[in-house]
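Removed: one protein chain of the complex. Kept in place: all other protein chains.
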Amino acid sequence: MIHYALIFAFGCFGLGLLFNLYRIFVAPGVVDRVLALDTMVINIIALLVLYGISTHSGVYFEAALLFAMTGFVSTVAYCKFILRGDIIE
Amino acid sequence: MEFLAEIVISVLLVAAGIFGLVGSIGLIKLPDTMTRLHAPTKATTLGVGGVLIASMLYFWIFKATLSWHELLITMFLLLTAPITANFIAKAHLHRFGKESDLPDTKTDRGWATFEDEAKEMQPVMTRVTPPAQAPSDH
Amino acid sequence: MLRKLFPHPYLTLLLVITWMLLVNQLKLGSLVLAVILGTIIPLITAPYWPDRPILRNPMAIIGYVLIVLYDIVKSNFIVAGVVLLKPNSQLKPAWVTVPIDLRTPEAITVLAGTITMTPGTVTADMSGDGRSLLIHCLHAPDPDAVRDEIKSRYEARLMRIFE
Amino acid sequence: MNHWIIAPVILPALLAPFIVLVMRHDLSLQRVFSTTGTAVLAAISVVLLYTASTNPPEVYFLGNWPAPFGIVLVLDRLSAMMIALTAVLALLVQLYAISTGWDSRGKHFHALFQFQLMGLCGAFLTGDAFNLFVFFEVLLIASYGLMIHGGGAKRLKAGVQYVAYNLVGSTLFLFALASIYSVTGTLNMADLAVKVAELPAGDAALMRVGAVLLLLVFAVKGALVPLQFWLPATYSFAPGPVAALFAVMTKVGAYAVIRTYTLIFPPNTASTGLLFADLLLPAAIITLVVGAIGVMGATSMARMVAFAAIGSMGTLFIAVAQFTPQAMTAGLYYLVHSTLATAALFLVVDLVQDRRSNDSLRAAAPPFGQHGLLAALFFGATIAMAGMPPLSGFLGKLLVLDATRGANMAVIWTAILATSLITIVGFSRAGSQVFWKAHATTTTQTRPEGKAEPLAFAVVFALLAGLAVMTVLAGPITDWLADTSAELFDRMAYINAVLPTAQE
Amino acid sequence: MELLVASAVGLMTACGVYLTLRKRTFPVIVGIAMLSYAVNVFIFASGRLAIGLPAIITEGASYTDPLTQALVLTAIVISFGMTALIVMMALGAFLETGDDYIGMEDDADAPTPPQEGQK
Partner (left out) sequence: MSLALIAALPFLGALLPGLLIRAGRNACATVTGLVTALALLGILLHAPAVMRGEVITTRIEWLPALGLNVNFFLDGLGLLFTGLILGIGLLIILYARFYLSSKDPMGQFYAYLLLFQGAMVGIVLSDNILLLLIFWELTSLSSFLLIGYWKHLPEGRQGARMALTVTGAGGLAMIAGMLILGNIVGSYDLTVILQNKDLIQGSEWYLPALILILIGAFTKSAQFPFHFWLPHAMAAPTPVSAYLHSATMVKAGLFLMARMWPVLAGTPEWFYIVATTGLITMVMAAKIALFKDDLKALLAFSTVSHLGLITMLLGFGTTEAAMVAVFHIINHATFKAALFMSAGIVDHETHTRDIKRLGGLRHLMPITFTIVCISALSMAGIPPLNGFLSKELMLEESTHAIWAGNHWVMPVLATIGAMFSVAYSFRLIAHTFLGPVRDDYPAKPHDPGFGMWAAPAFLAALVIAIGIMPMTTVGELVRATASAVTGTEVEVYISHWHGFVPALWMSIIAVGAGFILLGLHRPLDRIWLATPRPEAKAIFDAILEPFARASRAIIDRLHDGSLARYLAVATLTILAAGIYAYQTGTHSPGTRALTPIEPVPAVGWLLLMGATASLFTFHRNRLLALVLVGVIGLMVSVGFVYLSAPDLALTQISVEVATVMLLLLALNFLPKDSPVESTVARRSRDGIIAGAAGLGIGALIFALMTRDSAFQTIADFHLANSKPGGGGTNVVNVILVDFRGYDTFGEIIVLGIAGLVIYALVEALLRGGPANDRLLAWVPDQKRAGDRHPLMLVVATRMILPIALMVGAYIFLRGHNEPGGGFIAGLVVAIATIMQYMASGFGWAAARQRIDYHALIGWGVTIAGLCGVGSWFAMRPFMTTNFGYFKLPFIEKFELATAAIFDLGVFLTVVGAVMLALASISRIAIRAGETVNVEPFDIQPDEEPTTEGVR
């Protein structure tokens, strides 16, 4: 049962990624693309954890944690750039 | 017990998948940036949260290792997602929004994002005439 | 002396927990190391935290967290319905100003974060003096209700915790 | 195991951070320590040179891991020679930089200088292909820093180009190494030599691709046409002493070609055969021609010297492309010669630039201080560079000409001799423009006597004296180099030293 | 999977090469960054692909090639240092000259006054 739930979840987040790709391609401005990138990171974290479950391996959690950290930092940096030009002032 | 756990985990995974997907659907379906901004919070909270809890349960029950990493990730996401959303909203307001479209702050001051804007902005360096003599090493 | 060694005792506690979560094992050795790191790191980062937040009622945090979790789950379903079922034409997004009485930066942050994490509302901005929040609602036929709910459901509780 | 082998890497690698840590704000201390360090390095290099001359190749197993699994350093005559050349040149250049105050025109000159030496020595010593990449990067990034030392608009622009071009080169290096590893499963050069020789025929094409990409990487470093484009702007806008030190940078490319294509892919390799000689020779000849035309057409002295440096790489690679012991001897002789000559010429040009309002060859500038002495040094250095007697350039060219008798003799000889003429003409035009024409303009506005920098002049003298010594002692030197070539072509000595159990 | 990796490497290389052929420093730097992404994946893939076999020693497992990974790590770090440097140099050149062209064409196009022999 978990197996099928996993496949379903994989499918959902994979599909989610595809939608993110669409938003990367078609967007009114760079802010939407930053938003898409941020969503992508979240989807990917989910996928990584799913992958960890499906391979019974905990090796990927550090990656997920780091993705969360770097995703946050880079989103803030992009926005800060749009807001102020200088991201460290 | 294991069967119950299996059901719980599966439900969590399916729900997570659905909510995660809803977030991404929202990203393409909703009409403007501000409404689209609501999407990732969904993916974060129930989407990733569900997966992470499912994972914890799975490793705890089926692999007999209680993994707390998931909790850490969840906490981190819960901590950072509002900041991210706040920043994206501010960036959007700054770049595309007008203060006049927003409701009044009901205080003496305006919205922070719009407060400093009036002062500036000219193109880079076009006004700067290069100095007459370039210094050399000699 | 103790204050100098542990400028932020709650932080030390939080870091010890974090370390234990990271190493994923409950052993004395890990705990010792966690305490060492949990002492050193706050000392390093203390300068960035000049004034200590005062938690007046720490136990109230638990109640607050439970309420927020419940709200997250509940409104997630509502928003999912909005996203999936409601045509964009019927969507009624709205801006809401929420004047706030909280004055502690940490409390305001928690409030703003809570608003964002509960689906359907996003904290978009803050007034220049920090006394009101700008909230964007995904679908809010009645914006004033949103404001009132935020103030009564979250701000009042946070007021009790922080101030 | 002889720990001295790694000293040329470790000494500057520890000295540089020491300078950064302890004496960041005290230039005098930096000068003392850095110069002392370089002098010690030179002394060590002499010891290593002696060791390498009297012993078969010696191996240093880093981390005590056996080859080919860890990284090894190999000291043989060639690597010892390159290190000695580098150390001696570096010492002179450093004295020059101190004497002229170049080291005070920006930050961290000495730390970067030491790192540069570390990179160079590391590249010469390593017996591991990927480690060669790492040390290429060390020496490159240090060179980027030295190149833009002191700043300035032109220098920075040229610097950006230099870095961008070489970053593409570094990327290519990685493509090549990955391909080679993927085919052979090893990175150790001796092991590669063994495995390439036994390579199944079906892998030959991919092996050739990897090897050719590698050749192109080294060609970039060696400024071989059409990959020479980075050089003129870089060398002509770099600070004088840095350009002089860079004289040895192109030789890193030559060294790598010599090492790789005598050890790993010698001409009798089944999979690669004469591929590299066939590609190198025409490129080398064109390089020579481009260099000569550049000398003729350059509009500033530094640029002219830069093109002369390109031309000298052409001559060098012509010799290398023969892949015969005799030609390799000639090539190695020319390598040492052209390093010293190029450095001398860059330093002279720097002295001139410092005393003249500009180094343009288009406009006449008033005469300048220490004119006669500089003219003499310029004359000497150009003679060396153009390959005229009595300095070693002429002997070098004769050796190369003598060693290239054979099928392509007519083309090679024509190229070498014709470009010599063009170079001579170009240099004589420039020299008469800068040193003689100045006298035609009114002598009343002679610029004040230049700064007295006896040490700087002494350095140039020393370099020219080095060339004179190379001329006078050409016999013993070529004998030594002949043994070096012999060692290069005796691959089993190297392979056995690194992999005691290997069989070819 | 190999086809996907190869095509991704190819496209990233193409994109990198295209951007390095631009006239301004910024796209060139982005292009170089793309090239280094491409080459990192290239090195990694040259050790062949393996799914779910990280080179963490456990009981009786098989592993992917750890060496190419180590090489990529080294390459990543080096290219990071290089990128940081060239970014700063490009900024410096821009501030010094007032334009962000990567070319130095102005140097060669300067008018040529007659030389001695021609007068």
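Chains here go by letter, A, B, C, D and E, matching the order in which they are written, and residues are numbered from 1 within each.
Quick note on the criterion: a contact is a pair of C-beta atoms (placed from the backbone, for glycine too) under 8 Å apart; a residue touches a chain by one contact, two chains touch by 3 or more.
Not measured: the values here are computed from a predicted model.
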Option from D:T86, D:T262, D:S420 or D:N496 whose C-beta touches the chain left out: D:S420
Residue touching the undisplayed chain, where the options are D:F115, D:F218, D:F317 or D:Y334: D:F115
Contact set of chain A toward the excluded chain (per top definition): 10-11, 13-15, 17-18, 20-21, 24-25, 30, 33-34, 37, 40-41, 44, 47-48, 51, 59-60, 62-63, 65-67, 69-71, 73-74, 76-78, 80-89
For chain C, residues in touch with the removed chain: 11, 14-15, 18-19, 22-23, 27-30, 32-33, 37-38, 41-42, 44-45, 47-50, 102-106, 108-109, 112-113, 123, 126, 128-131
Interface with the undisplayed chain - residues on chain E: 1-30, 33-34, 37-38, 40-42, 44-58, 63-70, 72-74, 76-78, 80-85, 87-92, 94-98, 100, 102-109, 112, 115-118
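Going forward, only the chains that are shown with their structure count from here on.
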Lowest number of touching-chain links that must be crossed from chain A to chain C: 2
A-B or A-E - the one linked by more C-beta pairs in contact: A-B
Chain nearest the overall Cα centroid: E
Farthest-lying chain, centroid of Cα atoms versus that of chain B: D
Per Cα centroids, the chain farthest from chain C: D
Intercentroid distance (Cα basis), chain B paired with chain A, Å: 10
Chain B-chain E separation of Cα centroids, rounded to whole Å: 30
Between chain B and chain C, centroid-to-centroid distance (C-alpha), Å: 15
Multi-partner residues of chain B (each touching 2 or more other chains): 18, 25, 37, 39, 44, 65, 67, 69, 72, 83, 90, 113
Overlap residues in chain D, where contacts from two or more other chains coincide: 152-153
Interface residues, chain B side, partner chain C - complex: 18-19, 22, 25-26, 29-32, 34-35, 37-39, 41-42, 44-46, 65-69, 71-72, 78-79, 81-83, 85-86, 89-90, 93, 101-113, 115
Chain E - residues contacting chain A, complex: 52, 54, 56
Touching residues on chain B, where the partner in the complex is chain A: 6-7, 9-11, 13-14, 16-18, 20-21, 23-25, 27-28, 33, 36-37, 39-40, 43-44, 47-48, 51-52, 54-55, 58-59, 63, 65, 67, 69-70, 72-73, 76-77, 80, 83-84, 87-88, 90-92, 94-96, 113
